[in-house]
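The other protein chains are all here in position, but one chain of the complex has been omitted.
Which chain is which? They are A, B and C, in the order written, and residues in each are numbered from 1.
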Amino acid sequence: MLKNKKISKRAIGTLLNEWSQEFTIFVPLRERGVAVLSKWDGKDTSFTGWYRNTAQPAKANFFPPVEKMFSFQKDKEGYHIEPLSSDEHKQLIFGIRPCDARALTILDMTFKDLYEDPYYLPKRNNMVLIGLGCTNPYDSCFCTSLGINPGESTDVDLMLTDIGDQFLIEEITEVGKELIAKASQVEEATEADEAEAREVKKASYNKVTRKIDTEGIKEKLLSCFEDQDFWEKVSAKCISCGICTFLCPTCYCFDINDELVRKQGTRFRSWDSCAFPVYTKMPMENPRLEKWRRVRQKVCHKFEFYPMDFDIIACVGCGRCIRQCPVNWDITQTLNSLPTRV
Amino acid sequence: MKQEEGWEPKLLGFLCRWCSYAGADLAGISRKKYPANIKIIKVPCSGRVDPLFIIKALRLGFDGVLVSGCYPGDCHYQTGNYRAQRRIAITKKFLEYIGVEPQRIQASWVSASEGGKFTEVVSEVTKELKEVGPNQSFTDGR
Amino acid sequence: MEDREREQKLHHEAKTLLEQGQVDYIIGYETGSLKFTTTPLITKDEDDTDRLVVNPFIVNNLSVYLPEVRGKAGIVAKRCDSRSIVSLIQDNKIAREDIVIMGIPCPGLIDLKKVELLLGKDRDELDNITREGDKVMITVDGRERDFPTTEVLFDNCLGCEFPAPQEYDVLLGEPSLSITDKVASRARIKELEAVSQGKRWNFWREEFSRCIRCYACRNVCPACFCQRCFVEETEPLWLMPMPRWQDNLMFQLARNIHVAGRCTDCGECERVCPMNIPLRSLTRKMYELVDELFQYQAGMDKSAPPLLTAYEPTEAEDFIR
Partner (left out) sequence: MTVTDISQRERFLANGNVYLPHIVKIEKVVDETCDTRTFHFNFKDEKLRKEFTFQSGQFALCSIFGAGEAPFAISSSPTRRGHLECTVRQVGKLTNALHRLGIGAEIGFRGPYGNGFPMGFLQGKNLAFVAGGIGLSPLRSLIWNVLDNRDNYEKIDIIYGARSPADLCFKYDLDTWSKDKGINMVTTVDKGDESWTGRVGFVPQVLEQAASSPSNAVAIVCGPPIMMRLTFPVLEKLGFTPEQMITTLEKRMKCGIGKCGRCNIGNIYVCRDGPVFTYAQIKSFVSSEY
């Protein structure tokens, strides 16, 4: 029983063009040497040749670095608040990696918790995700340790696997099915294609060699939580910049600020980071003034607190924090060197 | 650059309280006329002017910034104006490289007795700024 | 001297310093967790000193850790780092007697971004990178290719005058001749200087629209040692703490002016930028301006007053009315 489809790589342009009737399309593009998700220009599909992953995760499409929350004006009758009209236009991300797609599923938990977030969720609900399996993971990747197969994903609508000149297409959701039903260039996949895809997935899984041991990690972190010596040693070289958190696909902390220019006001929310001392600063004290406390917070939030709250580790092993770190601070080394209580 | 009819440059002046501010005061008392384009912030010394103030003023949409202090050797705090001189020189050159017209960053030495010089400086600077046109560096439409 | 020999000497020096209690900490480099990377090693433990390395990838300017380390420190320093140390001494952020400098004569470091661009491959896809004199050999897919050193060194290394550290207690190896390319070193600045003012502004505006305000450039910079940076001030609020190009650009302009005369052109800000913003085209220009206006180079003389606290009554003031 063959259900999967396939499409020639050369037909990707046509496919995206068909979809662009309905969606704003985002694809990986290189801007000044940095791979980013950009609005598709209608032509460039070169990413199939060079694309490994984007420097910024896809979260920026749902939870941008800075976004307007609402605006406000003052007149004779007082203040008026104008909610911003949300952009209802449907969007489509082509080529999201399984790690980044899982990260969105993890982010959903926070943004749905208690009160639904009125900025993130509408964008999320309006977005179609076309996953593309990794064939060449980075040496910093450790997704397999977090239950992610770099070649597979159920967190997307369609999942593509690179099988040479073609992509094998798996329909994951109903939305994905409909998209494929309407696409003109899609063919039925053969048994050979399926076999090829299985090989590709297996190979890419095996290419991920960096590992962490997540078995009992929550408990291990709990037991060394108060071990100040350990955390001081681990955090010594950290320079407290925001790279690892800003580029992390599961980090969601934000700041809220007002700007008032000639009686026209706007409230913004923007990314914030637990690496910055001001993040927790209160007038009289700061619970995380010391660097080791902030590093501990970052590690524990992902591997201890998030699992306590939502029963899932808030890390997908994308390796950006290792790859982009100015001082090569490596979370996998930290996690693999947790002191075990004797 | 398109200029609106009747556009007048907005100039922000940081004046040392010991000299230039008094000079401006004197210009006022002696009913000397100078362009109303300048808004004045009194500072304890021209050395108090952090280049950040200058950048912030440009960010806020001022067309030019004037830092005015005591003549070399006359600083109330001995060396404040010398320090200001270095900072402003660097700021002016650096911002020029970034793409800000150098005329937007101005400096002068005006003593407490030079009401006349103050009016001249403000007039000249205003004239220069008129030639340069509005500062749209930080607006979205440049 | 070979890197291997230098390393052995370094291990010995570092271990002795700790053993004899001359320093409380050693700050150096150890092999990083990714290919062709090193990572700072900050340790009190004598046994750790065997992990210290010297190779063409010791990129970090370790002097950034000095103000935060409590006690005496033995630090591995290249020329640019040693100048940052001198600059920190000038600013009274650290005391000379609290530091033992293990100087590395540095013939320039390999810029992996340039290598990646040259080969169209990412760092982790390369098999080997070695350096011999004025050639760098890179092995990819089993094939070795030669490149002139000047093509793969960091831009700032290409502009580095002299390989030996400015200030040191121990020198690990003999300084060899530097391979420089002054023109290539400031090629991007020259390009900018050649275009109109408006174009230059638009260039920076575009570049800074990508900035995410991670502050890596600031935090990695030894010259940015303020306890509280102006971007964190709220009364008055100098700029919005969010990544909009106006605020990003303002932040970087003010930062550059604040570190004028302290920046030693170590190039760390540009290297760490995750958005590839050419920050050195700002810092290097400032470095040149300072030199041109005041004949001052940062971190050359530990007894000289810092640039912005000093003056010469005779200085040119032709721009002042």
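In the analysis below, contacts are C-beta pairs under 8 Å (C-beta built on N, C-alpha and C of every residue); 3 or more make two chains touch, one makes a residue touch a chain.
None of the values given here were measured: they were computed from a predicted structure.
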Interface partners of the hidden chain - shown chains only, full complex considered: A, C
Sole residue of A:69, A:180 or A:312 that reaches the chain not shown, by the stated touch rule: A:69
Hidden partner chain, touching residue among A:13, A:64 or A:265: A:265
Those residues of chain C which, in the complete complex, touch the missing chain: 234-235, 237
Those residues of chain A which, in the complete complex, touch the missing chain: 69-70, 72, 74, 78-79, 81, 83, 110-111, 113-119, 222, 225-226, 252-260, 265, 267, 269, 272, 274, 279-285, 287-288, 293, 297, 300-301, 304-306, 308-309
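The rule we apply is simple: only the chains that are shown with their structure count from here on.
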Separation of chain A from chain C, taking each centre as the mean of its C-alpha atoms, in whole Å: 31
Computed distance of Cα centres, chain C from chain B, in Å: 35
Between chain B and chain A, distance of the C-alpha-averaged centres to the nearest whole Å: 48
Of all residues in chain C, the ones touching two or more other chains: none
Interface hub residues of chain B, defined as touching at least two other chains: none
Contact footprint of chain C on chain B as seen in their complex: 51-52, 55-56, 59, 72-73, 79, 82-83, 85-102, 106-109, 121, 124-125, 137-138, 142
Of chain C, residues touching chain B in the complex: 192-193, 197-205, 230, 238-239, 246, 249-250, 253-254, 256-258, 260, 282, 285-286, 289-290, 293-294, 307-311, 313, 315-317, 319-321
Parts of chain A lying in touch with chain C, wherever the complex brings them together: 31-34, 50, 52, 55-56, 65-66, 136, 138-140, 236-237, 239-243, 246-247, 255, 257, 259, 268, 270-271, 273, 276, 278, 322-324, 326-330, 332-333
